[in-house]
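A single protein chain has been omitted; all remaining protein chains appear in their positions.
Let's look at subunit A:
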Amino acid sequence: MLDCRSPPHSNTASLPQRGDQGFPSAAAAGPAPPLRATMQFLLLFSRQGKLGLQKWYVPLTDKEKKKITRELVQTVLAGKPKMCSFREWHDLKIVYKRYAGLYFCCAIEDQDNELIALEIIHRYYFGSVCELDIIFNFEKAYFILDEFLLGGEVQETSKKSVLKAIEQADLLQEKTENMYHSRVHWGVRAY
């Protein structure tokens, strides 16, 4: 029942005791807690903070998503250019990279491999998508992403296969549209 709160300005730092977070060399018995997806979400935004593509691999309400994106955009944009690409954020790690005018930002679990997350971002940008696509062809940007990641995990590691899949889908789309256009020849209204 004693009031055990510490006085506000006392600094309770001690020599860092990282042992309890260390690699367990004689590790605890029992299974580790279940992993969540490798990638929790992926966001793209401009230097002005305008959001582009957002892919969420965890279920969140619209309100939560807005809050997260607002916070994250602020945090990332506040960083100076030469800073490292990783930020600790709540219980996640944020990995981000800037390509031209766009920030690519993804969230991974705290214990995950940040360097491979960087590779994922790199692959997505260079392998498949360019900035203009993301702005003017946002559907395509999503389609390409969905060939590369699925359910928050890496799905395909061959650039060639990803592009081939898009090609095939585009082809199928063209075919069906042609089918319908040849059958339905009403007045065309520009939409």
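FYI, contacts are C-beta pairs under 8 Å (C-beta built on N, C-alpha and C of every residue); 3 or more make two chains touch, one makes a residue touch a chain; residues count from 1.
Convention: contacts and distances are computed from a predicted model.
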Complex member absent from the view - protein name from UniProt, among "COQ5 protein", "Clathrin adaptor, mu subunit", "AP-1 complex subunit gamma" or "NADH-ubiquinone oxidoreductase 75 kDa subunit, mitochondrial": "AP-1 complex subunit gamma"
Chain not shown, touching residues in subunit A: 1-19, 21-25, 27, 29-37, 50-57, 59-61, 66, 82-88, 113-116, 118-120, 122-123, 135-136, 138-139, 142-143, 146, 150-161, 165, 168-169, 172-173, 175-177, 180, 184, 189-191
